[in-house]
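One protein chain is absent from this view; the other protein chains keep their places.
Letters are used for the chains, namely A, B and C, taken in the order the chains are written, and counting of residues starts over at 1 for each.
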Amino acid sequence: MNPSVATNPPVATPFFFYGLAAVMVIGGILVITRKNAVHSALALITTLLAQAALYLMLYAPFVAGVQIILYAGGIMVLFLFVIMLISIERASKERQFNKQCLVGIAAAAALGGLLIAVFTTTSKGQMMFAEGPTSYVESQNTQAVAGFLFDRSTGMYMFSFEIASLLLLVAIIGAVVMAKKRI
Amino acid sequence: MDAMLHISTLHYLVLGAALFLLGVIGVLTRRNVVIVLMSIELILNAVNLNLVAFSRYWQSIHGPGALHGQIFAIFVITDAAAEAAVGLGILIAFFRNKETVNVDEVNLLKW
Amino acid sequence: MIQKFIQYVQSYLDSNQTPGAAGNIFWAVVYVLLVFVGLSIAVICMNWLERKILAHMQVRLGPMRVGPHGLLQPIADAIKLLLKEDIIPAEADKVVFWVAPFIVVLAAFTVFVVVPFGPTHAITDMNIGILFMLGVSSLAVLGIVTAGWASNSHYPLIGALRSSAQMVSYEVAMGLAVVSAIMMTSLNESSTGTLSMIGIVQAQLAQHEWFLFKFFPLGIIAFGIFAIAMVAETNRAPFDLPEAESELTAGFHTEYSGFRWSLFFLAEYSAMIAVSSIAVTLWLGGWLRPFPNALSGPTWDLAFSLIPGLTFLFLAGMCFYSTVRMPKHPLFRIQTIGLGGFGIVLLLIGLVLFIPAVRVRVSDIFWFSAKVAGFMYLYIWYRGTFPRYRFDQLMKVGWKILLPTGLALLIVTAIWAMRSAVWADVVVPIWLAFLDLLRRIF
Partner (left out) sequence: MTDPNTESPLDLETPDKTFLDSNELVINMGPQHPATHGVLRVILRLDGEKVLGLECVIGYLHRGVEKIAENRTYTMFNPYVDRMDYVAAISNGLGYCEAVEKLLSVEAPPRAQYIRVILTELNRIASHQLWLGTHALDIGAITPLFYTFRDREEILKIFEKYCGARLTTHAFRIGGLQYEAYDGFESDVKNFVSFVKPKIDEYEELLTTNRIWLERTKGVGVISGKDCIALGVTGPVLRASGVKWDIRKALPYANYKNFDFEIPTGQNGDTYDRYIVRMIEMRQSLRIIEQAVGGIPEGPIMAKVPKVMKPPVGEIYHSIEAPKGELGYFIVSDGSTQPYRVRVRPPSFVNLQALDLMCRNQLVADVIAVIGTLDIVLGEVDR
């Protein structure tokens, strides 16, 4: 019941990583280029699901589950709902990019350049974040996460968790106040 | 070639940076508010990917119990849910008043 | 080379793990194929059974023409659907229209990766098993919404919006019921619970109790909430508003026909089986045979392991009885032979199930399937009995009845499960403080 990583190393990691990474990047590009918002949303869902798979490869099954259930199953449904409620017929025929799009692309390019510069100056040809050989206890992941969030002795994020619930409450009320026609 | 085949934390960071950039481009250039919001989701996801990748790195250094990155990722997802709900609520209210979903027409407070 | 392969194949048979946990790709593929084929057969059987059982509830015969007692009707239907002209409405969004059914089917089939048909009979056992099932089955909403939208027509759009609103709302109540069951898994020595589907069943075995009867009546209430929510989740009667034909013709799949429509059909039935498997796993002891602890010992084991074979023999006997009662007329000859042949097939299956090696491996699967089949019968029974809820009533049931009940249940279950800690850390200190206060006053 408790397979250690040593006996069962992950198979074909590079294959899956590059495949999923390609799916994510292509999905991301589709998100920001499609005219039709529904197509964008579907592309984003693909990206999110690929990312959930990457979480599994990073030994974070609980985060992957939360990603699927909340992001793909919850938030994106909300997005699709809203897209269907507002008219997109007209929006997809109009100009898609705003006036400052060139400036925006330039700024993004600058940001990309900055990232590359940071990477090249800090790594200096060395391997960054070299990992030690460790076994990741995947089968106890959920319990460990729960320990951080709820446990009496190890639950250092318990307070943050409560704050997060408060944030969600505020968000619910805010969304209702914003979207309801007559309160 | 070996660096290409051994998937390290760095690979995930590069992927995260790429997604982040895509999200930034989307936010800065698109007119459709819905797509802008989706781009923000892309940015948040890029951050999440970094957090979880770092969590693995942290685990390899501090032992299997060090899952702080994953906890942060969960909080970010919570935040994304709140942001999407409120953002879309505002969008609906805005659409009802102005019958448009374009960001550059949201200029009531400009002057 | 071949030797090595055979060794690889055999090495799994000695281990007592799921193929996913053992990392054996060959057996994982075999299991995937088995589950896929088994599920398709189950859906076909469900189709026939639903029509026949519903027909008998409604004083009619149901399909009788294609094959003896309409046994071949589902196959004829499938062929008809596959041969139909593939229509995509001119104004539809072609790509999305094409993709939507596949999303639904993928979501419905993927959940079976973690369904535990037995302690080793699952494709894999995930640490987040139940979360994975709930999450992936909620992806079906996306398919439904996109299908309704892509059709570019009023009724499908309203149907899709209704359907997704309904599924999203009932997921909440469903999740609460599931959490209360998961809480019960933590009542062991190490006091750590589990989300793994296999782990949940093993917790029930270890605690000598189905979670249905745990903390009576809390387990039953949780099961009730789940049983209602799962019917709503699969859009079946009496919650079949998205497909309310008297109001919306056929809901989100109005514009679909032929093969694509059959994909929706397939997805609906496999989703029904999937949610039933969740219910069976969480509350009805999964693959465990009745009374695994009270009636233990080799004699009882043997007696219970004979039941699968006997069931098939009984079915074969019923087939032969019907064969004998068939009219002796040349027109009925083929039908009679067909029914007899079907009986012989059932008889052979029954006999194979008596072989000890098979018996041991199959009995878990049999008990699991039998429990799921009970739920399938319930689905048909509901459909024959209940009128349909109105949309606001449906939402009322979901949000105003099931959700508060679920929340209260969660709190009560938590308090009850932690009762010693609650007693020691909350009740006693408060009582002592109260006494202290009294002492100070007087």
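We adopt the following convention: a residue touches a chain if its C-beta (ideal position, glycine included) is under 8 Å from a C-beta of that chain, and two chains touch if they have at least 3 such contacts.
The structure displayed is predicted, hence computed values, not measured ones.
Among C:238, C:290 or C:338, only C:238 touches the chain that is left out of the view. Considering the whole complex, the residue from C:58, C:188 or C:296 that touches the absent chain is C:58. By the touch criterion stated above, the residues of chain C touching the omitted chain are 54, 57-60, 154, 237-238, 240-241, 244-247, 249, 383-393.
Simple rule for what comes next: only the chains that are shown with their structure count from here on.
Taken chain by chain, the contacts run in an open path, each chain touching the next and the two ends left apart.
Work out the mean CA point of chain A and of chain B, and you get 6 Å between them. Averaged Cα coordinates give chain B a centre that lies 35 Å from the centre of chain C. Chain A and chain C have Cα centroids separated by 30 Å.
Residue numbers of chain A whose C-beta contacts span two or more other chains: 62, 66, 74, 140-141. Across the assembly, chain C contributes no residue that touches 2 or more other chains. Against chain B, the residues of chain A that register as touching in their complex are 13-14, 17, 21, 24-25, 28-29, 31-32, 34, 37, 40-41, 44, 47-48, 51, 54-55, 57-60, 62-63, 66-67, 70-71, 74-75, 78-79, 82-83, 85-88, 91, 94-101, 103-105, 107-108, 111-112, 115, 127-137, 140-141, 144-145, 148-149, 157, 160, 164, 167-168, 170-172, 174-179, 181. Within the complex formed with chain C, the residues of chain A that make contact are 1, 3, 7-8, 11, 36, 38-39, 42, 45, 61-62, 64-66, 68-69, 72-74, 76-77, 80-81, 84, 138-143. Those residues of chain B whose C-beta lies close enough to touch chain A in the complex are 3-13, 15, 17-19, 21-32, 34-35, 37-39, 41-42, 45, 48-49, 52-53, 55-57, 59-61, 63-65, 67-68, 70-71, 73-75, 77-86, 88-93, 95-96, 99-104.
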